[in-house]
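With one protein chain held back, the other chains of the complex are shown just where they sit.
Now for chain A:
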Amino acid sequence: MIEWLYLAVQAAALAMSAWFFVDTARSQLVGRRHLIGVAALEVLLLVQLAVSIAIVPGEAGDGKALFFSYLVTTILVPVAACFWGSIDRSRWGIGTVAASGVIVAALMLRVHQIWELQVHV
């Protein structure tokens, strides 16, 4: 993994989460600006995936399938949270999407761990 790209994804996920939790406190419904925020995070995650497809197969470790299964799951979580959260008519609609940012950060931590211990060895 490219370290600065990984850190950018982490920063974006946590920033999105913080922003959405503020909107949870303000009882906002899921709106267009939130979807743009999620899209921005998704673009970064897809760049991460593209870069990984380029560099991971050339590595020596045996954790490549594990690596990609975690990364793909990570990419799907905010999308699922958007669908699941946007149908809610309370503040917890955006709260749910906010939580997905924390989940992405946690999963990316695991992806990075797999990279260091089981892929890039």
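To be clear about the criterion, a residue touches a chain if its C-beta (ideal position, glycine included) is under 8 Å from a C-beta of that chain, and two chains touch if they have at least 3 such contacts; residues count from 1.
One rule holds for everything that comes next: contacts and distances are computed from a predicted model.
> When one chain of this assembly is omitted, its UniProt record names it as which of these: "Integral membrane protein", "Spore coat protein JA", "Sugar ABC transporter permease" or "Ribose import ATP-binding protein RbsA"?
UniProt protein name of the non-displayed chain: "Integral membrane protein".
> So which of A:V9, A:L41, A:V56 or A:A99 would be touching the chain we can't see?
Final answer for the missing-chain contact: A:A99.
> Since one chain isn't shown, list which residues of chain A touch it in the complete complex.
Within chain A, the residues touching the omitted chain are 66, 69, 73, 77, 80-81, 84-85, 88-93, 95-96, 99-100, 103, 106-107.
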